[in-house]
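Omission of a single protein chain aside, the complex is shown with its protein chains in their original locations.
Order of writing sets the labels: A and B. Residues in every chain begin at 1.
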Amino acid sequence: MKILMKEDFADFVNSLIKDDSWNVIGVKAKGTKFAFDPLESAGELRLDYDVTLLPPKKYFFPQRETLFTYSLATGRSSRNLVEAKQTVIIGVHPYDIVALFHMDEIFRETKSDPYYFEKRKASIIIGVNMQKMSKWCFAPLMGCAIVDYGYDLMLTDLGNRYAISVGSQKGGDLLAKYAKNITDALARDIQLVGQKKRDIVNMSQQKFDFPPEFIPELLKKTYEESDFWENHSEKCLACGSCVLVCPTCYCFDVKDHADLTLEHGERVRTWDGCLLEDFAKIASGENFRPTRPTRYRHRYFKKGKYLFDRFGFISCVGCGRCGSNCLPNIANPVDLFNDMYHETQSMGLVVTPAVNPEVNIQTEGNIDYVPRLASIVKKTQMTANETFFEIKLDDGTDIGHKPGQFVEISVFGIGEAPISLSSPPTKKGSFEICVRKLGNVTTKMHALEVGDRVGVRGPFGNGFDTEALKGKDLLFVAGGLGIAPLRSLFNFILDNRKDYGKVFLLYGCKEPRELLFGEELAALTTRNDVEFKPTVNWCPENEIWSGNIGVITTLIPQVAFDPEKTIAIVCGPPVMYKFVIADLKQRKVPDDHIIMSLERRMKCGVGKCGHCQINHVYVCKDGPVFNYSKAKGIPEAL
Amino acid sequence: MKDSNVNIEVNHVTRVEGHGNIYVNVKKGIVEKCEWNVPEAPRFFEAMVVGRQWNELHHITSRICGICSIGHTLASLKATEAAMGISISEQDLKLRKLALHAENLQSHLLHLGFLVLPDLLGVGSVIPLASSNPQEVKTVFRLHRTANEMSNLICGRTTHPQRLIPGGFSKIPSLRELSALKKKLQDCIPDLQAVAKLIKSLAGKLPDFTREQSSSA
Partner (left out) sequence: MKPRVAFFDFAGCEGDQLQVANLEEELLTLLGQVEVVSFREVMKEHSDNYDIAFIEGSCTRIQDEDRLKQIRKNAKIVVAIGSCATIGGINSLKNSRDSLEVRRTVYGENAKLFDTYAARPIDAVIPVDAYVHGCPIDKDEFLHVVKSLLLGKKPDIPNYPVCVECKKNENVCAFERGQNCVGPVTRAGCNSCCVNQGTICWGCRGLVDNPNENSHKEVLIKYGLTVDDAISKFKLYFGWQERKR
């Protein structure tokens, strides 16, 4: 531990500010509050602050960030990954340091975010032990009031001097280069620092009525208590304040913008929040978390259960920003968890500490947000609203996908949309997608012609496990546009017909003119190794239809299949799943013989932006293919 | 003008701020009709403010006009402050005067550059001027933008300025920002002189507004 007199510390900071190669950020007063802002002189520092308006994550994951720029005409893009200028951030409290550690884990899980880490790499964190604590702060209860990792230097105010713990080589070097008159800490100094840290731990005005280790189990036990969630969220303004000021929140949205000449565009990511009304809304207008209670509940579950299960930490550091920013005062986690605890007690439930999960965070390379260039080689209008495209990557390679995966298609200047791959991987040289005209991107796609450029990212998602299906009988149940992703598997099966048992395809649409892949499906009737049954809900007078009339479930009794040997593969509109699964189970199909492909609002495709989350799973990464035995345990899934 | 016939019927006078129709009928030198109509829909501001809070009035009356909203806001604030005995500091008074200057600068440039110059150069609007006289148009835009930057700095926004509140300002510019503004305005002088020179050179095209006879009392 080192000691630096306060005057020498000020000189240290001022010499950093004078050195143009450093960005110097520190905590300054902002009105009656505090904020991290660029420092012009050491005198501006307010290291005695209680909490800043926004956490320092804004320097690594900014409110708005250009991912790349591109030419609208060609799609050719340049990554906006500028080498970050070295930045020193002075005055980070321990809870915010812990939060940065959480963010590091989140941003490197599976695929690493280069934009975040570029800035993280170039920064030095000078922490400071808390002197004041806001009345909302409960960091001590979360074990985040003091920290012994994650900082390059850690300051403790000892009156006329700072005690400085050196946490890294970088920190030690910085101190050595820019500070003068550094002395070693005396025994008394070390003792004082220890005392101050002990005092801080007792400073909180908030109190849990139960041990915080209970939190994941408390949540699990109250998921279904709709009255509890309705009462607590009744006043919610869906203003997003709680999540936008949170040091561990990382959900983001991605949008395309063009300049006024319509020649250049940029893809920009901005902070988003799951409390906002349209967070889980897709182009069709369906909103998977449409009510205040569902959104309100999701935030607590994400922090206290889902992230705990995935990473082994409760992703809340007790900074108190959410509670202090909520105007109707419903966002304080301490109040909520205390109420939750008393609720479980009144219900007579036993709550235990959560078992630490097995955590295995791997990083397999960087996320690439920049799409590869491709062109449309074939365009077929199938129905009034659906167009079939064959697309070829510019570099001639295959997309290299598994059946059931999806791609993110960019229409330059408009945006990016997730579309299921509709062709099997056995089709080489190009891939096929079926696009329904719904939102901006899909509508513009319909107006494109053969030869026009698009961008492609992916393939994403887990896809179907074709190995596990070998030797089994397969019962495909497709509703409406659900046939498009199933076709990637179905045609793969046909290309490898001898590896699989009996194959049934049940396909239903609202009316005859909405049927997709008409010619291909008609050809199935000439095969004797596939049983194909179509149906329509109804047939208008001016159309001809000789097949079954009725919803898709009316076809199930018409098929003779052995539930023990058969795997059902289901895909269709959200409303369809419950009914199909009920009928399949009536036919004694075991839960783990039912496989579904689910849709949500996929944006980043790599399990980071948060939009596609169903409870704890990311549809873009852990799905879109789900086994029903697992999905039935995911309340938001069906 | 004796014995002459005149028929003027202009519906929605163009290139003015505000709305008006002009009807003039003169038969054989006798004025039969001379009307200035205001076709604009009345909005009843005097009634709208009744019952509202003292600290809302300036916000409402600003909306009387988007072009001179700084003027309307300041007039309203003067009335509110007089009624409630609120005094403002000398610094705020000076800043308010700067705000008025910014508004006048912007408005005069709009008038000269966008509304009058096309007439003097014989075209229907500033739009064809952008191709025929690009230098002059760019100069007008540059000056107009500086005037707007001035009111943005002093009052937050040219149209419906947020910073002007009862008792003074919700936010004031820093010394550094004001110094930069001063330099910017000083740097504008050559451009302003160029515009003045241009208008003067075209002054001959302005109609002769002198009357034949003075009106009787």
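What to note about this one:
Rule of thumb we're sticking to: a contact is a pair of C-beta atoms (placed from the backbone, for glycine too) under 8 Å apart; a residue touches a chain by one contact, two chains touch by 3 or more.
As the structure is a prediction and not an experimental result, all values here were calculated from the model.
Remark: the omitted chain is touched by one listed residue; of B:Lys138, B:Lys182 or B:Lys205 this is B:Lys138. Among A:Ser15, A:Ser168, A:Ser375 or A:Asn440, only A:Asn440 touches the chain that is left out of the view.
Here one chain is not drawn; of B:Val126, B:Met150, B:Leu181 or B:Val195, the residue touching it is B:Val126. Taking the complete complex into account, residues 12, 14-18, 40-48, 50-53, 56, 59-60, 63-67, 69, 110, 114-115, 118, 124-127, 130, 137-138, 141-142, 144-145, 148, 156-160, 162-163, 165, 169-171 of chain B touch the chain not shown. The missing chain lies against chain A, touching residues 30-33, 35, 53-54, 58, 63-64, 234-241, 244-245, 255, 257-258, 260-262, 270-271, 273, 276-278, 292, 325, 327-328, 413-415, 439-440, 443-444, 447.
Throughout what follows, only the chains that are shown with their structure count from here on.
The geometric centre of chain A is 51 Å away from that of chain B, both derived from CA atoms.
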